[in-house]
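Left out: one protein chain. Kept in place: all the others.
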Amino acid sequence: MEETKKKSDQSSTHKIGIYLWIWGLLFVLSFFSYLVDWYQFQGLLRWSLILFFMFLKAGLIMAFFMHLYWERYALVNVLLWPMTAIVCFVALMVAEGKYTLFSRLFYFFVGG
Amino acid sequence: MHAGIIFFLVILGSVLFHIFTPWYWTDIASNWQGMDDTITLTFWVGGGVFVAVCLFMVYCVFRYSYKEGRKAEYKPEDKKLEKILTWATTLGVAALLAPGLIIWNQYVNVPKNALEVDVMAWQWGWQYRLPGEDGKLGTTKVTNINDENPFGINVDDPFGRDDILVQSDYINLENNKPVKILLRSVDVLHNWYVPQFRSKMDAVPGIVTFYWFEPNKVGEYEVLCAEYCGVGHYAMRGGVEVQSTEDYNQWLSEQETFQDLIAKQEKLEFENKKIVKNNNFILNKDIYKEE
Amino acid sequence: MSDEYENKSSYQAQSSETISGTGSGVSPDMDYVRPAENPEQDLYHAHSFIEKWVFCQDAKVIGVQYFLTAVFTGVVGLILSWLMRLQLGFPGLAGFITAEHYYQFVTMHGMIMVVYFLTALFLGGFGNYLIPLMVGARDMVFPYVNMLSFWMFFVAVAVLMASFFVPGGPTGAGWTLYPPQTILEGTPGHGWGILLMLISLSLFVIGFTMGGLNYMITILQARTRGMTLMRMPLTVWGIFTATVLAMLAFPALLVSSIMMTLDKLLGTSFFMPTILKAGEVLEYGGGSPILFQHLFWFFGHPEVYIVALPAFGIVSDLISVHARKNIFGYRMMVWAIVGIGALSFFVWAHHMYVSGMNPWFGFFFASTTLIIAVPTAMKVYNWILTLWRGNIRINTVMLWCLGFIVTFVNGGITGIFLGNVSVDVPLSDTYFVVAHFHMVMGIAPLMVIMGAIYHWFPLVAGKMLDEKLGKWHFWTTFLGAYSIYFPMHYLGFIGVPRRYYEMYDSPYMTSGVGLNEFISTAAFIVGAAQLILVFNIVKTMKTGKKAEKNPWKANSLEWFTSTVPPEHGNFGERLPVVHRWPYDYNVPGAEEDYLPQTAAPSEVAHTEVEKT
Partner (left out) sequence: MSDPKIEGFELEKGFRGMAKDTGSDQTMFKGVHWGKAMMWIFLLSDTFVFSCFLIAYMKGRASTPVEWPNPSEVFALDAFGVPVPLLLIALMTFVLITSSGTMALAVKYGYERNRKMCGYLILATALGGLTFVGMQAYEWSKLIHEGVRPWENPFGAAQFGSFFFMITGFHGTHVSIGVIFLFIYCYKVFAGHYDEGKRGWFTKMRGDYVEVEILGLYWHFVDLVWVFIFAFFYLW
């Protein structure tokens, strides 16, 4: 494999332009997400913008800086599927958080 | 050969044990007959599978134990058989799940006419609060709890004034009247559990949890704490007495309300500070027995 | 430095193939196996006694180290269980068992058995020993990290054991460590005890992560030529899936440990709401105890399968070898293991039906939980269908397997009770739960461990364990354990709650007294019966019959090492080349009743092998 590696090393690595592009893009996106706070957007708009920029940045870092875009699907899938467990956990904890808050407000403050 | 016989005896023994066991559930005293029925159903289905699988295993042990030179069957897969087994199992599981979910739906939907009972737990004891004439419980706060206000009721809350306070481990309930148990803990997790009522729920500090049941048999029952709550867990018992409407109302009228308590407190001098129940760490079974 | 490998920086093709490469298509070589992708592994051979037996990088030695350390903790756990049973069966007989001590025994017994005994034994012990051998690798891919993994585990065990000797004793919070009581007065060991427990758990997680990375990468990236995933023995599949679960579930344990440590030390309120103790309001407020339960069971439920899946895998192999028949429905078995593993991340809150969480979760978790019953049932069917029309050797190993089937089916069925949300309501927190999980993840995996010991002892030690003693060992253990836990379910039906130091004379509990005495007596006998195994091992090592190579006539690679017991590097000069799955027993047309995985098709051209 060492031989193989040497050969492939000399051949094609990615052009530097890609990295510079992504790099610039990350700065721009970070700036945008900062602006979300600067202009004090609130409510659903704030949330969707925060999440949008967050996932875009995360995606760019993963895809290009961490080379996932060039990796084979076997690796990509192994890495991404477990996230469904996290998504499920998040969704349920949102419901749980709301329920806890309701219980506290209802029985300790509002009453009825 | 003898191995198969012993395994067979184990299966047979299990079945016989189940049939003749003197240890089985206590007589149910609430509306949750459905839970018992689902358990029975699960027993029939599950027990059947257990016996079938094990007997098949025993049969294989008898029939196919090692003989020099015999050829075992070479058949890596049988798609059809596997499919049949999968679907049969799925069906069986679904049949067990369905009643479970239906009863759970009843369990989390409390009837409108249920009497709300505030069960307050601490290490290691219980006390109870019933709504007064307005039919509503007042809001509470742990930080309000002190000698004058043992339940921590928010004094400003108009609903709280007429709440009936039962400062005892024992509570009376009215027969055939649904009860919504509102569980509250001031320190750690507890669980107000009466085996005869079949139902239980943890009391969690910081929130109020609930469940409901409808007692349908007059009698006295023991309350157990069913969530580990420290070293006195096993001694954290209480009692419920289910009474007919008349007896219950009689009992109810003897209880004091928050209003009464405040009035009484104002009269009392504070030189003899009452021992707060929470201080009671002494645990041994002799004390329990005295109770 | 390992000089002998210094010059082998490139690899050479190792065996018969590569003549007609991938594309040619004309008269393809029937023994063709793809050329090697991985370079020859660079092994560091030990140079001193310490490097060979203490800080050893050989996965087999590490496996034995893990095994012995885990067994040591297991013995501690067993003794604790005796003390508990002494109190429960004969209250007041041993005056030194106070309520504090009892709860400490309960807690330490639970934590030790689940985490430090079973997890470490299956993954650390069997995993380390068997994975490289079974997939045909020279060693784990990162031997140095592997060594660190064991020593981290060792430190974790040392910290855990140290907690027995600190002021206040070990924690008595129950193995679930539910806050707030865990770190409050009123629970034994709420000071040093719980701190050491949390530190020990964190160390365990870190150590295990190092090991787990090794197991996963070895299985995924370092298999020998011809060893596809679908040709791996089910043992490897079970351990692999369990490792994946561990890698993804232990983080939740780590996080909850860290947060609880902060609650304890810094006075943060992650899990601590406003609390009134002894008339005083503590300086906590706003936290959520249920959050801990969610985090804990997000770890805790996969943990159950971390113990169960390796047992499933190993028992499949043992049954197949000793029934002299291929495992029935291999594909189904693999998918069942993977499916159970994946689903186990979506069922955690079935431990929390009556915890006061959002009640609507009950529907979701009951459904997902009962779905798991389907693949699990399929595995059971496949085990007994493997026995069917086999040629079953009724030896000690097979007896343990049969014992496993009985106890596992029993425990699995009671699992359906507890997973089905409203059936769980009357049964949760009673002895029914205790009986259920001991049957399904205590006794059943233990049966497999014992079977595995009898099965692989000839490989590890080169001697055959005594059959007669083995049978005695099995019957006392199986019958004893079954008579502990089967009747225990009925205590749960009566309504006896778990974690009660004493029952007193509650009207419906007095009837259980006789039963409790019986259970305790059986527990003492079963525990003592394990001495038979110790005696057997000692006797075998002294006077036992020397094991021939591959004494069970098995197919998988671990029996085809260059020497028995295998040396460092496992396979001598050349790595084996795999041509088939490990379950070709009694193939029509074959002379022997087994075809090793290494048997090339051309050598056995007359057989009617189904394509695997």
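Note that the chains take the letters A, B and C in the order they are written out, and that residue 1 is the start of every chain.
Everything below uses one rule, namely that contacts are C-beta pairs under 8 Å (C-beta built on N, C-alpha and C of every residue); 3 or more make two chains touch, one makes a residue touch a chain.
Nothing here was measured: the structure is a model prediction, and the numbers come from that model.
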Neighbouring displayed chains - absent chain, whole complex: A, C
Sole contact to the chain not displayed, among C:G238, C:G287 or C:P596: C:G287
Chain not shown: contacting residue from C:L254, C:I384, C:L427 or C:L557: C:L254
Listed residues C:K60, C:H109, C:R138 or C:R223, member touching the removed chain: C:R223
Residues in chain C touching the chain absent from view: 1-2, 9, 21-22, 33-38, 42, 44, 141-142, 144-145, 209, 212-214, 216-217, 220-231, 247-252, 254-256, 258-259, 262, 266-270, 283, 285-288, 291, 294-295, 298, 578
Chain A, residues in touch with the chain not shown (by the definition above): 3-5, 7-9, 11-14, 16, 19-20, 22-23, 26-27, 30, 33-34, 36-38, 40, 46, 50-51, 53-54, 57-58, 61-62, 64-67, 70-75, 77-79, 82-83, 86, 89-90, 93-94, 96-98, 100-101, 104-105, 108-109
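Here is the rule we go by: only the chains that are shown with their structure count from here on.
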Chain centre separation (chain A, chain B; CA means) in Å: 43
Approximate Å spacing (C-alpha centroids) for the pair chain B, chain C: 32
Shared-contact residues (touching 2 or more other chains) in chain A: 100
Chain B: positions in contact with at least two other chains: 141, 206-207, 209
Chain B contact footprint on chain C (complex, rising order): 99-100, 103, 172-174, 178, 180-181, 184, 186-188, 273-279, 281, 286-290, 323-326, 328-332, 354-356, 359-360, 362-363, 366-367, 370-371, 373-374, 377-378, 380-381, 384-385, 387-394, 399, 402, 405-406, 409-410, 413-414, 416-417, 420-423, 425-430, 475, 479, 482, 486-487, 490-491, 493-495, 497-504, 506-508, 511-512, 515, 583, 585-588, 593, 608, 610, 612
Residues on chain B engaged by chain A in the complex (per definition of touch): 136-141, 154, 157, 159, 182, 184, 206-209
Residue numbers on chain A that touch chain C, as the complex places them: 1-3, 82, 85, 88-89, 92-93, 95-96, 99-100
